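Shown here: the complex without one of its protein chains, the others still in place.
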Amino acid sequence: MEVGLSHFLVVSTALLSLGIYGVITRKNAVMVLMGIELILNAANINFVAFSKYGNFGLEGQVMALFIIVLAAAEAAIALAIVLNIYKTFNHVNVDEIEDLKE
Amino acid sequence: MSESILVTLSIVILFLPLLGFTTVLLFNKKFPKLYLFEVGILIGAFLLSIVVLIVKLSSYLDTEIVSSFTWIDFGDVPFLGRVSVELGVKIDNVAAIMVVVVNLISLLVHVYSIEYMRGDKRYNRYFAYLGIFTFSMLGIVITHNLLMMYIFWELVGLSSYLLIGFWYEKKSAADAGKKAFIVNRVGDIGFFIGILILFTSYNTFTFDTIFEQIAAGNLPFGSSAWLTAAGILIFMGAVGKSAQFPLHVWLPDAMEGPTPVSALIHAATMVAAGVYLIARIFVMLTADAMLVIAIVGAFTAFIAATIALTQNDIKKVLAYSTVSQLGYMVMSLGVGAYAFAFFHLVTHAFFKACLFLGSGSVIHAMHHEQDIRNMGGLRKKLPITYASFLISTLAISGVPLTSGFLSKDGILAGTYAFGSLTGHWLIPVIGFGVALMTAFYMFRLVIITFHGQPRDQHKYDHAHESPFVMAMPLVVLGVLSVFIWYTPLPHSPDAGWFISSWVKTPHTVVPAESSFEFMVGGAAENAGIIHSEMYTEAMHHAHYPAMFLSLILGGLGILLAYSMYQWKKIDPDKIAGKVPGLYKFSLNKWYIDELYDAIFINPTVTLSRALAWFDNTIIDGIVNGSASLTRFISALSGLFDTYIVDGLVNFTAFFSGFIGITFKKIQTGKVQTYIVLVVFSVILLIFIVSPF
Partner (left out) sequence: MNGFPILTLLTFIPVLGMVLVLLMPKDKEREIKITTLIATGIQVVLSAVLLMSYDYNAGGIFEESSFQFIEKFRWIEITGLSWLGTVKIDYFLGVDGLSTPMVLLTSIVAFIATLSSWNISKSLKGYFALFLLLDTGMMGVFVSLDFFLFYVFWELMLLPMYFLIGIWGGTRKEYAAIKFFIYTLFGSVFMLLVMIGLYFSTQETLADGSAVFTFNMLSMMDPANYTADGILSPFNPGNLRFIAYIALFVGFAIKIPMFPFHTWLPDAHVEAPTPISVILAGVLLKMGTYGILRISYPMFPEITKDLMWYIALFGMINIIYGALCAMAQKDFKKLIAYSSISHMGYVLLGMASLSTTGINGAIFQMFNHGTITSMLFLIVGVIYDRTHTRGLDDFGGLANQMPVYTGFVTVAFFAAIGLPGMSGWVSEALVFVGSIGEEITRILAMISTLGILLGAGYMLWALQRIFLGNLKEKWSDLTDLDGREYAMLVPLAVIIIFLGIYPSFMLDIMNTSVNTLVEFVSVNVSKFTLSGL
């Protein structure tokens, strides 16, 4: 059997689902971040897959690279935020941080 | 002496008493003797007026001296041309004689009052008031126009008000003053409207100009009915001032004033002003107007005489006799006997002033007793008063050798002639009837007061003859009531200078068709007595019958009085008892005062109260009601605003709040919840958007 577009899509969907699941269910902020990375990577797979099978040229791969750079930057900032959250609350438990409600 | 000097003199005479009035009124606090200044002024005015009279009668017997100035100038009035109001003086023989009469009586009353009023707390002010009265009265006499007549007419009303109410602490005096002023005002309204009808038609108030216009056939509003109306309306003024029926009610009440005032104002001069006014407008009276005047005069003479029969207050009897005699004069003018009306005015002024001053002397002697039933036998105590009083009584009763005989007979002859010429016989009948009653009640008064035995011994014992200043005026006036001053022949006024040359009847200016036939016709120039041959003839025929008739009736009246009160042959109480209704009717003055109270005074007061209530409750109620209504509406709109308009606003807020609270629950603040929501929403969106 030939690996086709749908296989990539299935994988990326699975990754997205795992990522979302992680983002929603994990309590630890770092774990949530990791979920986000999964989601980003699911998107990356899609970009690359469509770049290969669709008639779009190389834009998809460029976008994938861009996302990787962005993910790195995002991870850096997010971790800095998490660090600050830790400094403020002494924990990084997302479901206990409800200050947005105020 | 030139005319202008004569005019100047009469203006000086006019203003002298005003000078007295202002001086005394302003400075009476500082100079308690200031009343002497006022008396002095009157002496001066009297002497000057004698000069004026002599000059007038000797040099200008048949000239009218007129002088006027423009008081108000309306300039060039649109559609009318130049309109102005002229004031001025007119001195004819009548005016010159009246000026002397007024000044003489005023002077005598001033002198008399020095003693009579002594001790009064407003002594000086009394003389000041006499001053302004004299001023106003002279103004009426010498005016040459209706407006000035009206001005001074009102001013005598004022002085009359002030003097009647002089003892204003007494309610009756204050009431009487007010009544006099208001009742006079009723007549004055008519007078004023009458004047204005003439002014509207002729744009002038001047007598002579108006008469010229009428003579030229230019009638008010083009109709002789309006001329009649104007005449009657102006006559209304005389009805008020000369106390003619139905406005005579104020005069008897006016006796609340000091007695010298009654003599001066309410007997001799002011009340005669009405007669003087009619004489002034005599030439413009139409036949209808003259008839009305004659009837009013006759009726007044009759009513007053019947009332005088039963009165017991010495001044009331004299007051009603004054009303009655004024009725005579008015009637005389109404029947066309112009000269005799004026003649009677003068003679009456003297003898009635004498009677009033005499009654004042009696009242003074009896310590303010006015009821004749408490007098009697006073002739021994008051010989001078008695003598003068008796002469005057003889004069008013029409006994030969007195002035009253001459003038009264003239009037009666006039009515007789009038009756024969027009067929209105009722007027002479009343005239002669009144002559009988006059003789009766005047002698009743004399007999009860001066004859017989004293009824109040205490007062009688203290009575004493008045001092010189009070007796002198009585004597002067008594002497003036004798025939010799007016005519050399005691039975014929025509022979005298007064009637034959001084006072000439002016010729009527009314168109022939609206005048009495006897008023027009050719003027009998030679006699100078009356306007037409016809009337002269009738008067001539009437002279002797009237004289005998009045002599008989007068004598009968006197006889009756003597037999009732002197010889006691007839008991007056018995007669009164036989006709109690009539007696009461007369004693209560025909119930006219009560009638007026019931139909004019009370309804007016009630109406005024009702209107005040109406004003306060209805009109102001509407205003306040509309204010309340506005407030009510504003309250309503306030409610609307609070609950509906503002309610809507609040509901919006409330609703948003409600929504907020409801959806707040999903606002957990947990990022993960939001993400769940986002994910579900996205999935939902996909399903919605997707074509399947």
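First chain written, first letter: the chains are A and B, and each begins at residue 1.
Simple rule for what comes next: a contact is a pair of C-beta atoms (placed from the backbone, for glycine too) under 8 Å apart; a residue touches a chain by one contact, two chains touch by 3 or more.
Nothing here was measured: the structure is a model prediction, and the numbers come from that model.
Shown chains touched by the hidden one, complex as a whole: B. For the chain left out of this panel, the touching residue among B:P17, B:G88, B:G131 or B:G165 is B:G165. Considering the whole complex, the residue from B:D371, B:D620 or B:D646 that touches the absent chain is B:D620. Of B:L61, B:I552, B:V605 or B:V682, it is B:V605 that touches the chain left out of the display. Residue-wise, the contact with the chain that is not shown comes from B:L155, picked out of B:I13, B:L155, B:A365 or B:I447. Remark: the residues of chain B touching the chain excluded from display are 25, 71-80, 83, 147, 150-152, 154-155, 158, 161, 165, 168-169, 171, 174-175, 177-178, 181-182, 185-186, 188-189, 192-193, 196-197, 199-200, 604-605, 607-609, 611-613, 615, 619-620, 622-623, 627.
As a working rule, only the chains that are shown with their structure count from here on.
Once the centre of each chain is set as its mean CA position, chain A and chain B turn out to be 124 Å apart. Chain B makes touch with chain A in their complex at residues 667-672, 675-676, 679. On chain A, the positions that touch chain B within their shared complex are 20, 23-25, 32, 94-95, 97-102.
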